[in-house]
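Omission of a single protein chain aside, the complex is shown with its protein chains in their original locations.
A and B are the chain letters, set down in written order, and residue numbers restart from 1 in every chain.
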Amino acid sequence: MPRALSITTHNASLGEAPLTPEWHSRTVASETAAHKMSFTAVPTASNSYQLNDSNEVQPLHSLPPPFTTTSSPGQTSSTKLIRQGAEALLYYTHFLSPSLPCALKYRPPKSYRHPILDKRLTRARILAEARVLVRCKREGVSVPAVLGAGWEEGWIAIEWVNGSTVRDAIFGRKTWRQENQASYEGGEKDLVGLMHKIGCAVGKLHQVGVIHGDLTTSNLMLRPTVSGAEGGEEPSATSAATPFDGTITLIDFGLAAQSSQEEDRAVDLYVLERAFGSTHPEVEHLFPEVLKAYGESYKGAKVVLRKLEDVRMRGRKKSMIG
Amino acid sequence: METILLPHLGQYPLQVGLFLDVQNARYLRQQLLDGNTEFEYAFLDAAVLLSREHVLAACFRAINDILQGRMKSKNVHSEIVFSLSPNNNISECFRRFGVGETTKNIVAIKVDNNASQIQEHLQNHVQGQIVPFTDETLASLRDEARVRKAYKVDSSSNEEAEAFIIGSMALKGS
Partner (left out) sequence: MPIAIGLEGSANKLGVGVIHHAAYPHSSHRSRQDSPLSSSPPPPLKASDGDASLTWPPVRILANLRHTYVSPPGSGFLPKDTAAHHRRWVVRLVKQAMKQADVRIEDIDCVCFTKGPGMGAPLGAVAIAARMLSLLWNKPLVGVNHCVGHIEMGRSITGAENPVVLYVSGGNTQIIAYSAQRYRIFGEALDIAVGNCLDRFARVLNISNDPAPGYNIEQMAKKGNILVELPYAVKGMDVSFSGILARIEELAHRLESSAQGQSEPWKDEDTGEVITREDLCFTLQETVFAMLVEITERAMAHVGAKQVLIVGGVGCNMRLQEMMGMMAAERGGSVYATDERFCIDNGIMIAHAGLLAWGMGFKTGLDESGCTQRFRTDEVWINWRD
């Protein structure tokens, strides 16, 4: 098309018929361009951290060596694709022993990225994630354990976390409330409790000098606490089970970094705040409870909360023309 | 003795035996130093082993590294010992995790599928009592101080410490 003209004149007039996508536009990259990732079944429903029965065995080439999808001797079941995230594929398999389930996170090469950039990024991200997880574990932050890592091949084997994501738990709350309308009279108390748990978990993380980098409700898991309390305690008759029971476990440290800067911590919280706003607008009004619990979780947290206001202002009022 | 198949590396079966109260540690060590081809084993000092998982993690790392062309030591068996160590100093590693002159309790591992032959050979040459290779037994044999020193942790008896150690093994050389 002519580029040098400074007056561009467009006088196309269409009939009354509605526009079809082909007119004056392109649908770029059709479904025919099948690259290495030829998935036949990608879980489309929830992002919850659970096995989906309809998962099919994936073709061999979508797993890095030494992993295969077929049942090799030593495995009782084959490797299953759980989730195709933005940057990584998450598989359920076993590691070291048939009784040790694990989440295998694989960062396949991205065809859209320049190969040098791709390799550099993959390696850096696998290592960063593994290092951060190991560090967190050492400091007592609730995260899954690292079982193995192949940073040149792009994989990390992580302890399997049972439970559901906070995202799904909040979505599921509607149904749960409908079913338990009669017995549950806590109003929003369960949600407030959840928010507090989240605030504490993030506080603990920040306290040990780690920034998650991608705090969304899909990256917060509710891990069921082991039932059968020690010391023969009876479960309280008055506390009914809510969808938000369990320990908050942080997952997906693919964008995590080690930092103690207030600015970085504030941005971490801001990302979570925006995640609530965009994914769970109906509970957004309770987000201050997260911040309240965070503010009380470690010394210096309150300064971060003040910094958060600056970060918010930047988002609201900035002009992006420098 | 036990044949263990690692998921995903099932073509490389591990023959594993835990020997208590070994009398001839010096002899076994000498065979390794001499490079005696009949003694291609990984001999691990049970006092610094945390669990089956701990041992298997080292085995996985060793075998996988070799498959990907990253072997750092002479063979798969020395690589298993090497993988237990958090650092790259091979001789220190053998000192801490391998069999020494006075080692009493040994985990012997061979990557091989001939279970009966290996069991026979080990029973003939290791002067010790073979017992089931379990977490409970390992826990009873553990020398906390040595583990703490080897891995630079405050305590080794809790879950977090073990997870940290296995994680460090995964990250070694990065």
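Before moving on, here are some points about what is shown:
Keep in mind that, in the parts below, a residue touches a chain if its C-beta (ideal position, glycine included) is under 8 Å from a C-beta of that chain, and two chains touch if they have at least 3 such contacts.
In this text, all values refer to a predicted model and were calculated from it rather than measured experimentally.
Taking the full assembly into account, the omitted chain touches A. Note that of A:Ser111, A:Thr225 or A:Gln261, the residue touching the chain absent from this view is A:Ser111. The hidden chain makes contact, of the residues A:Thr216, A:Thr249 or A:Ser297, with A:Thr216.
Note that of A:Leu81, A:Cys102, A:Ala128 or A:Val271, the residue touching the chain absent from this view is A:Val271. Panel shows chain A; residues 1, 3-4, 6-14, 16-21, 23-31, 33-35, 37, 39, 42, 44, 47, 84-87, 110-114, 116-117, 120-121, 213-216, 218, 255, 267, 271, 274, 277-279, 281, 314-322 of it touch the chain omitted from the view.
Assume only the chains that are shown with their structure count from here on.
Spacing of chain A relative to chain B, judged by their CA centroids, is 36 angstrom. By the touch criterion stated above, chain A contacts chain B in their complex at residues 65-68, 72-75, 93-98, 100, 127, 130-131, 133-134, 137-138, 140, 145-153, 156-157, 159. Interface residues of chain B facing chain A in the complex, by the touch rule stated above, are 4-11, 13, 52-53, 56-57, 60-61, 64, 67-68, 153, 160-161, 163-164, 166-168, 170-171, 174.
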